[in-house]
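Every protein chain of the complex appears in place save one, which is left out.
Entry: subunit A
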């Protein structure tokens, strides 16, 4: 790219050829008013607010649609520019209602802000104003279409970024209306981003409708907790109440977007029934008690059961969304009292790969690279339901790259696939192996003889060869495995295949995980095969063994195995039959009260400080945004006190930072230990029934999302469970 030299308001600047004036001005912080321009969307130039004065051009020109040229002299504050902007503002205000006092955008409205600078105090318009009927866009987005200024940001977002054209403009001139063409809720899983995009109050958040004004809110930075990206967010709260969650720009993770799940899950904290005091079940009745009584009861029960069974009959299950500090303390505590049964992988069926692969689960490349992949292979990845924002990234790469999929279910994609294989769930490993065979044929020097022997007898057809060729031929290529892969009965084989394929084709590879902190849980050592940072551990029972074998006692940390686990029916039965179930949970509803015997209230998401480690291995710490209600305490404090009551040494933490620092030091000392995957045992046929379990739906993944009212009212909520068993129609 060549460079051109230009001058804006007297600043001599250098800019890339082809960039627009407004981009250059934004970079150096020269403010040009705008409504329709957005850096992540295409240029529409239909609001005409960004008029600037360019030398040698007789009329003012829109800065967002005028490419820079050598020697350009641009003035943004000359009478010509200001005059043009003021005239545009007058036109915009003709039909905009003067209802700022009842508008949720009031106080943070781009039109309101700019009208202070560019608007006249008196309207010359005496004719009738237009009124537009409000649209019903579902439970997440409230509309007031009379306020719309037709910037079309929402339309372009759907069309360009999401790839699902849900909004559009109908009519012309005075009669333009933005709407959904056909009455119906917006269904996309990232729909609520149009609330942020809307420069006026036409689209606002329904769950927080009329609840607060912008100036009352306090903002604290946090990390979203519902997918493995670890999207950066700002939590806006008034007093103890969280009013809304909005995206915090982070180009390497969530860019400027946020999925609906991350945005509206906060509702669970305010609207659901919270556990406010420790509770003990006595003769089938719940009794509120004090912390001291409850903790002593926990200690005596644990001593009794662990003492009697030498730790064999006690099991700890941690949720997917607890902080790394909590899972680290949980494993340190439980191993300290002589029990090794701890796991978070309640949806895993195949544990044969335990102890192999990398300690840190997830990607071996930065997420940003997905944008630039020339070839991407998706393995059982229902991206739109698992990581909506990753789906947007993959979509970006489809502009130039190829995206292929081996998906055992009818995937909904928001991009076009170049190749698609739809094997039955039980055939997933075979199909994938065929791709490796094809790749091996192209590049035969990489695989070991043992591996080649394993692949012997698997035939590759044209599609497999095409997929392999795409991966080999393109330098920037990656293999992405969906959440379902780790739930598959042959997960370890598929992981091995992916690793091998990646080395044969020189691709990046990674697998996505359920919940936001699978990587953190693994590094913290909340798994039976290894302690913190991949350290040695006595063998313990894994989640499957714990949930299917029926232990005397379970210790649940923000985990609801009766819903989350693939063994849910057996899990529920075993939990009900257990002598003592101790649950650390923020919520007092759901089924936990049915089978628990002692419930300890812990702080929910945004109420505790902590760290999440995302799928690419980024450690992201955050402070508590609001305090927990009632007597609820952050989980790490509860675990620390429990350890203190057991008189274990090394539990004198005063802040969650000390906990994470200790773990971080351990992890840094050994690094990411990688144990090479062995060539797995020969491919066995899995039964249809074994493979075709159901996946958790988009809005079912964790206790918080399940309790978010607005999300549960969306059409997407009914996609639970996502059925993997596919009936072939051909």
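We take it that a residue touches a chain if its C-beta (ideal position, glycine included) is under 8 Å from a C-beta of that chain, and two chains touch if they have at least 3 such contacts; residues count from 1.
One rule holds in what follows: contacts and distances are computed from a predicted model.
Choosing from "NADH-quinone oxidoreductase subunit I", "Sugar ABC transporter permease", "Putrescine-binding periplasmic protein" or "Phosphonate C-P lyase system protein PhnL", the protein name stored in UniProt for the chain missing from the display reads "NADH-quinone oxidoreductase subunit I".
When you scan A:101, A:128 or A:173 for touch with the missing chain, the hit is A:101. Within the complete assembly, A:216 is the residue of A:31, A:216, A:273 or A:290 that touches the hidden chain. Against the chain not displayed here, subunit A makes contact via residues 100-102, 106, 209-213, 215-216.
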